[in-house]
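Note that one protein chain is taken out, while the other chains of the complex remain in position.
Labels for the chains are A and B, by order of writing; each one numbers its residues from 1.
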Amino acid sequence: MEWLGLYNYWVVVVLMMVGFYIVIAQGNLIKKIVGLNIFQTSVFIFYISLSKLDGGTAPIYVEGITTYSNPLPHVLILTAIVVGVALTAVGLALAVRIHEEYGSIEEDEIQAQDEEDARNA
Amino acid sequence: MWIRNLFAATMLMGIFSLLAASLYVLLDAVDVALTEAAVGAGVSIILMLGALVLTTSKEKVHDAKHNLLALVVVLITGGALIYGTMDMPNFADPQAPAHQHVAPRYVQDSVEEIGIPNMVTSVLASYRGLDTLGEVLVIFSAGVAVLLLLGTGTYRRRPRPPRNRLK
Partner (left out) sequence: MSPHIVLRVGAKVLIPVILLFALYIQFHGEYSPGGGFQAGIIFAAALVLYTLIFGLDAVQRAVPPAAVHLLSACGALLYIGVGVWAMFAGGNFLEYKVLAADPHLGETMGIILIELGVGITVGAVVISLFYSFAGRTREQEN
């Protein structure tokens, strides 16, 4: 039953598939951003689960404890979460501007308007 | 995915973030859990709601014809990734390659070299200081980008330019 120890990767892969499906199959721009967030969280969980050690504890020095989980992935993900929310805000701002120009946040409606403009031009 | 109301989808995203934060606590990543709880359940939901107010909260009903192709692509990707995990080390294995390279040095020496007990802070600010500087600059540029797209939020109701009044 060696392969049962890999279940954390499978959880990550399933979450990633959900996020990926939302990003490519949904036509709504806001929902695409939600899907991107789920995708992103799956990568975060992947990194954090890599840093976990058997018998380890949180990486804050305490007298008498020698096993800590790996602090490097924690640092990378800590900054990535905050960068992620800033970039989500940029995506949302783009969606807001698109809504102001086209009156819609559905991909197919925006494309139809673009094609009509191209025909008229 | 099947929810048409985008407000509900946003709320579910907040709950998802909170669950992810509690998972990080279980995985001994307390700093990350604190960040995820503050960001995911707080700020990003507020920003999503702000964007929904500016756009629309209802999604248009779609036909499901082109979703099959997407599903096939996603399943192939997921299958390839699961095939890739077969070579990965087991969960929480102390012999995993990720724990062999620089991590032992951070864990063993950082307290003596830096003199503060929280290893995450010392790696973040000292060993990886240049990375963190880059992240701060990315956040700053993202703030500037949103300012360019949406304006500063300061200007009051401007009087309309009197174009038509002259005629």
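The rule we apply is simple: contacts are C-beta pairs under 8 Å (C-beta built on N, C-alpha and C of every residue); 3 or more make two chains touch, one makes a residue touch a chain.
Note that this is a predicted model, so its numbers are computed, not measured.
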item	value
Option from B:74, B:92 or B:146 whose C-beta touches the chain left out	B:146
Sole residue of A:17, A:72 or A:89 that reaches the chain not shown, by the stated touch rule	A:89
Positions on chain B where the hidden chain makes contact	30-31, 33-35, 38-39, 42-43, 46-47, 50-51, 53-54, 113-118, 120-122, 124-126, 129-130, 132-133, 136-137, 139-140, 142-143, 146-147, 149-155, 157
Sites on chain A contacted by the missing partner chain, in the whole complex	58, 60, 78-79, 81-82, 85-86, 89, 92-93, 96
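In this text, only the chains that are shown with their structure count from here on.
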item	value
Centre-of-Cα separation between chain B and chain A, whole angstrom	6
Chain A to chain B touching residues, read off their complex	2-3, 5-10, 13-14, 16-18, 20-22, 24-28, 30-31, 33-34, 37-38, 41, 44-45, 48-62, 67-90, 92-97, 99, 105-106, 109
Chain A-touching residues of chain B, taken from the complex the two chains share	1, 6, 9-10, 13, 16-17, 20, 23-24, 27-32, 35-36, 39-40, 43-44, 47-48, 50-52, 54-56, 59-60, 62, 66-67, 70-71, 73-75, 77-78, 81-82, 85-86, 88, 90-94, 96, 98-99, 102-103, 106-107, 111, 117-120, 123-124, 128, 131-132, 135, 138-139, 142-143, 145-146, 149-150
